[in-house]
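Omission of a single protein chain aside, the complex is shown with its protein chains in their original locations.
Chain nomenclature is as follows: A and B, assigned in order of appearance, with residue numbering initiated at 1 for each chain independently.
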Amino acid sequence: MRKIKEFVIEKSLLSSALITIAVTFGIISVLAVEAFQFFSEVSIVDFLTDSQWTPLFTDKHYGILPLLSGTLLTSFIAISVALPVGLSISIYLSEYAPKSFRKTIKPLLELLASIPTVVYGFFALIVVTPFLQQIIPDLSGFNSLSAGIVMGIMIIPFISSLSEDALHAVPKAMREASYGMGATKLQTAFKVVVPAASSGIIVSIILAISRAIGETMIVAIAAGQQPRLTFDPTVPVETITAYIVQVSLGDVQHGSIEYRTIFAAGITLFVFTFLLNTLSFYIRKKYRQKYE
Amino acid sequence: MAKEIKVTMEKAIEKNINISSAIAEDENHAARIDAKDIKVWYEDFMAIKGITMKIKPNTVTAFIGPSGCGKSTFLRLFNRMNDYVDGFKMEGKIKLQGNNIYGKKVLVEELRKEIGMVFQKPNPFPKSIFENVAYGLKIQGIKDKKFINARVEKALKQADLWDEVKDNLKKSALALSGGQQQRLCIARTLAVEPSIILMDEPTSALDPISTAKIEDLIFELKEKYTIIIVTHNMQQASRISDYTAFFYLGELIEYDKTKTIFTKPSKKQTENYITGRFG
Partner (left out) sequence: MNSIQKNRLKDQLFKFWGIACTLFALILLVVFIGDILIDGIQRIDWDFITDLPSRKAEKSGIYTALMGSIWILLLTTIIAFPVGVAAGVYLEEYSKKNRLSALLEINISNLAGVPSIIYGLLGLEVFVRIMGLGASVLAGALTLSLLILPIIIVATRESVKAIPQSLRDASYALGASKWQTIWNQILPASGGGILTGVILALSRAVGETAPLIVVGALAYVPFAPASPMDEFSVLPIQIFNWISRPQHGFVENAAAAIIILLLITFVMNGIAVYFRNKWQKKLK
């Protein structure tokens, strides 16, 4: 009797764990099925090479490049803000800051990451864009610059926190050896600690990029809804995620080609983030072994 | 091009002479440490309770005592490694060749080039063997490759490691055995040509054969360097040191010629410790 009970419990716990596999399977098959139907109507060559994305107009074009360029542009701006600031914070906190300071600051920084993204969208549109317009008068009301900068601020704690963990995991003996040779903290940080923690730092950067690519509300609110193939940060653009939101807000019939475009856009997004996440997983595995 | 290299090399050599000039007056390029009434606290805990001692040049001095007696803390005062410990506080004066090493104008980086350190566990950097030994030179801004190569080879030879690694200098230092790693760490220290070498239980993580090799090495290095070694192994202290200092509960109980300490110690506590009655 007891054995049966134990068996049933184990299997039901297992089935909970298997739900996660079902979720992945579900995501892939949903995206694949709808995207497959999309590609039976639109040639994949057009999808990858056409420089216009106008599924909601009468003259329909289905080129993903404008959405992709919008996504990459905002992500690039975000990472350019978050990487130097985030890494500097992590090195400062791990190598210079007193322990008590580190302990108070880290949760405060993580508070930045807990703010809902719709709130960041508000900042970008209502605060940052008007501010930037004073410096760049030509900046339009919707633009990738302010969306990117605010997204960068949101991502800072991802990089600073994870990188700090990695730096902190480097054995103290390594630092002492370097100090003992007459190195400054800066030399020790950049010649010994950062190289030793490089895999962890790279993981944090990859995850931050993945996060930026998939970020939705900030760009939907502040970057605009105009798909265009450009790398000009002052004009409105549209990202893959913002397009999905735009279509979802409208009244699009299930089974129509417009409906399927969001899955075609979604699978493109998924492929990018899936590759980045898998890469970070393997780097992290290798790095874990190094210190155990 | 050739001229340029020559100039850098001359500069590098010149710099080195400058740094050592104060010490070079002493015979055989060795230094003397003079510690007076040293007290150390970590937060509220008093780790060193007033120690005065002089270290003689070109000798091996062993610090012995039970764990927690302050011998490592005291050793790490000489190259100011305790500076980065939270809550560290010190009173007293430590003089190196008559200069206060905790003085306001002292650059710790310069001091640490003069006083090298070998740690308890071998701690090579996750870099190649060559890069490990060249590290100290490179952080000084020396770029002359010939000069660096020559120093690396010399240091590895001094540390008795050259023959084992000369064909794989580019191999990762982490691939070496524990004993080899520790000799690499000694070579790394020697490469910047310090005058004093501090060793904090350098063989405690090593097997007996590697330990013997390091002990031989210490014996050879004594000719050129002043060595202070912390050890919990009393046989080791008696084998390799000229002077022995016995620490207990943050105090220096007895400090004398090693022979005297191990044959007729003047304090009861010392006798109890070396005969194994406690500690």
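Following the convention adopted for this analysis, a residue touches a chain if its C-beta (ideal position, glycine included) is under 8 Å from a C-beta of that chain, and two chains touch if they have at least 3 such contacts.
Keep in mind it's a predicted model, so treat the numbers as computed, not measured.
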> Which residue, A:F39, A:F76 or A:F122, contacts the hidden chain when the whole complex is considered?
Replying inline: A:F122
> In the full complex, which residues of chain A touch the absent chain?
Replying inline: 2, 5-6, 9-10, 12-14, 16-21, 23-24, 26-27, 30-31, 34, 84-85, 88-89, 91-93, 96-97, 105, 107-109, 111-112, 114-119, 121-123, 125-127, 153, 156-157, 160, 182, 184-187, 189, 207, 210-211, 213-217, 220-221, 241, 244-245, 248-249, 254, 262-263, 266, 269-270, 273-274, 276-278, 280-281, 284
> So which bits of chain B touch the chain we can't see?
Replying inline: 15, 107, 109-110, 139-141
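By our rule, only the chains that are shown with their structure count from here on.
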> For chain A and chain B, what's the span in angstrom between their mean Cα positions?
Replying inline: 48
>> Under the stated contact criterion, what part of chain A meets chain B in this complex?
In response: 98-99, 171, 173-174, 176-184, 187, 191-192, 195-196
> Which of the residues in chain B end up touching chain A in this complex?
Replying inline: 79, 81, 84, 86, 108-113, 116-117, 119, 121, 123-127, 135-136, 138-140, 185, 188-189, 192
